[in-house]
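Below you'll find the structure, written out as structure tokens, and then a few comments.
With one protein chain removed, the remaining protein chains of the complex are shown where they sit.
The block that comes next holds chain A.
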Amino acid sequence: MLKIESISVTYPDGHKVLEHLDFHIEKGETVGIVGTNGAGKSTLLMSVVGILIPEEGRILVEGTEVCKKNLSEIRRRAGVVFQNPDDQLFMSNVYDDIAFGLRNYGDSEETVREKISGIAGVLGIEKLLQSHSHKLSGGEKRIAALASILVMEPSLVLFDEPTSFLDPKTRRKLMNFLKGLEVTKLIATHDLDMALEICDRVLVLKDGAVFAEGRAREILADEKLMDAAGLELPFCMQGIE
């Protein structure tokens, strides 16, 4: 599904964010990316959809290489749910926001209507469709942003801190939804409890490289490893609920 082959990404100011990063994700897997601030989690997500192009190595999404000429195809297959839904909901109402990607890919208005009605039903946001994006609560914005990606039926969804800014109940609701979501998921997060609960596998990034990789329950429970990566055990493993 997703193959990352020894990629290196350097920002224009010369700061090397990712260095010879290698990993792959199988179809249907849910993989968490954890690491300290600046470890390269968001950069990795942006590289997968070609917002940042690595100067070394290559990324393959379902066998298609991420490069300038394939970006349109890649972005239809891989959707990104941004950390801040305000960055993602830029149209004046929710319907147009969800329709944005579909229209850009040339879907007819009838198809757009059908698909939006479908996804709104699944996510329970039918009543929000005509609402102004900026009038929604944080949780509603997050769901609307998610809808704007899922409506494009991507085979890979990348999440950047999906549980940030959410109250506990909305966080739980979102986590339950993500657990049931049958697409390949790559989740960059600081929420280790969420990673533990919904990810099959976890990738620990440190200084732009893979520091550790393995089953979520094994990696996240390894106190020494987590400490060496600049992280802590998930709260539930520290006895904090």
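In the analysis below, contacts are C-beta pairs under 8 Å (C-beta built on N, C-alpha and C of every residue); 3 or more make two chains touch, one makes a residue touch a chain; residues count from 1.
Rule of thumb we're sticking to: contacts and distances are computed from a predicted model.
According to UniProt, the chain absent from the figure is "Cobalt/nickel transport system permease protein", selected among "Cobalt/nickel transport system permease protein", "Aspartyl/glutamyl-tRNA(Asn/Gln) amidotransferase subunit B", "Cell division protein FtsX" or "Ca-activated chloride channel family protein". Within the complete assembly, A:Ala99 is the residue of A:Ala99, A:Leu166, A:Ile187 or A:Leu220 that touches the hidden chain. Among A:Tyr11, A:Phe90 or A:Phe235, the one in contact with the hidden chain is A:Phe90. Counting the whole complex, the residues of chain A in touch with the unshown chain are 46, 49, 51, 72, 75-76, 79-80, 82, 84, 86-88, 90-93, 96, 99-101, 103-105, 109, 112, 132-134, 148-149, 152.
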